[in-house]
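Just below is one structure, and these are the notes that go with it.
One protein chain omitted, others in place.
After this line comes subunit A, so read on.
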Amino acid sequence: MVLSGMKRRDLLTLIGTVAGSAVMYQAATSLGLAAETTYKGPIKLDGNPKGASILILGAGVAGLVAAIELRKAGYKVQVLEYREKAGGRSWSLRGGDTYTELGGFKQTVGFDQGLYVNPGPWRIPYHHRAVLDYCHRYGVALEPFNQVNYNAYLHSAKAYGGKPQRFREIQADYHGHVAELLAKLTGQKALDGTVSKEDQEKLLESLRAWGGLDKNYAYAASLESSNLRGYDKAPGGGMDGAPVPSTPASLSDVMQGGLWRYLGMGLHDEFQSTIFQPVGGMDQFPTALAREVKDLIRFNTKVTEIHQDDHGVTVTYTDTVKGGAPQTAKADWCLCTIPLSVLSQIKLNVGPKMANAISAVPYEAAAKVGLQFKRRFWEQDEAIYGGISFTDLPIAMIGYPNSGYGSPGKGVLLGTYVFGAYAMEYTALPPEERIKRALAYGAQIHPQYAKEFDNGVAVGWHRVPWTLGCHASWTEESRAAHYQDLCQVDGRIALAGEHASYITGWQEGAVLSSLDAISRLHKRVVAA
């Protein structure tokens, strides 16, 4: 779309003034400015459900959002939850918590008060507007999650002699050499056929600024390059205040070292600033939602069968604490947010399309290890405040706490966050062996590990009793074959959760899928 004579934002302001914000939102979408989300603001379920009842299976983020909105819309709502508390995978482990994984391996978390690790989701991007809206509406305090920390490390056991490099050094050296090469090509007239003279001049100017090149367009030891990669001796005050530039690594060392592969993550739109975390742990988000509907949730409830007929839905369940004979709950409708890894094992009379879809989606393996240390040495010794160090060791990363900076007490790191083969290997180990692994690898980056380690907790997601896996693992092929069938309402049953979204593994996917599913269910109810 081409707009001449009037800037797009001017036009939006004009539309907003005369037509109200809903029109403005649609206009913004059609102009490509607001397409970063499909969230349309607080859901409006217009029309009277006339006393209709609904059973919501699962009190994770998808189920909680549905419970809040459907009760508000006039439904009789019951929620059945397998766990002893709400939140599902939006989960934080704190000191005093016990966690027993499948196989009976039990861990008691020894973290100090106020310290935690999020075994599941740990960040909320600024464009996950549905999650953020619910955070704002229900009073969940947020703070910045430092996705990119220029002073954190990039590390490979096979590069730079195994010595961790600061993110800023690798980025400056990578940019600097690319800028120098492009400036050289420009000087050699290699761009003359494709780039105009005027544009080449601007290009050279920008390469110098972006790459930290000196006046000869060289990326070399200089104040310009040190301003980006850091100095051997930083500018100071008084007699001895003059800076000493640092010396960049050579182009070949930068390329062969391979650490440039870690520079891009924070550029990806899922991880761009601003990105948040709830103050005090990710579970503060579902806890705030659950507060609104706590009277509706039945905990410790294991669903064993879901049956629908012309009149309603009957769910059979057992009480995992009290035991006893199977019981039933009935309603007119059912929203099922149980992960497919579990749902695929539950007797359920839906049509073959939905049934095939439910069985067609395997679950990704993932593992995290939280490590408490006696002091925050990464801050005290290395000036790393929050953010992430990346490595090719089988811990993949070290996540530093994004709060409590400068605290004199203990601190908790995320000492491993892996997917794929490494995650399966972690999961197959007893928890204490996972922690030993995380320590042995991490000590190659932070030698303080050996002396300062206090205690840890380790989660392999395929052993988490309430999900049997981390998140739905779709492929292009399985989406083409099954996604629509999974999301379609089948009789009186609709499914929701991150698995019924294109944002798998993120809470935003769970919320958007839930809002979409209850909107479609509600249309049926008021039309009936």
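Simple rule for what comes next: a contact is a pair of C-beta atoms (placed from the backbone, for glycine too) under 8 Å apart; a residue touches a chain by one contact, two chains touch by 3 or more; residues count from 1.
Here, contacts and distances are computed from a predicted model.
The complex includes a chain that is not drawn, and of the options "NAD(P)H-flavin reductase", "TonB-linked outer membrane protein, SusC/RagA family", "TctB protein" or "Mono/diheme cytochrome c family protein" the UniProt name matching it is "Mono/diheme cytochrome c family protein".
Remark: the omitted chain is touched by one listed residue; of A:Arg137, A:Arg261 or A:Arg291 this is A:Arg261.
Which of A:Gln444, A:Gln488 or A:Ser519 touches the hidden chain is settled by the complete complex: it is A:Gln444. When the omitted chain is restored, the residue from A:Lys85, A:Arg168, A:Lys302 or A:Arg524 that touches it is A:Lys302.
The chain not shown here is touched by just one of A:Ser53, A:Ser92, A:Ser156 or A:Gln308, and that residue is A:Ser156.
For subunit A, the residues touching the chain absent from view are 82, 102-104, 156-158, 258, 261-262, 264-265, 268-270, 302-303, 338, 340-342, 344-346, 359, 362-366, 390, 392-394, 396, 418-422, 424-425, 427-428, 436-437, 440-441, 444, 460, 462-471, 473-476, 479, 502-506.
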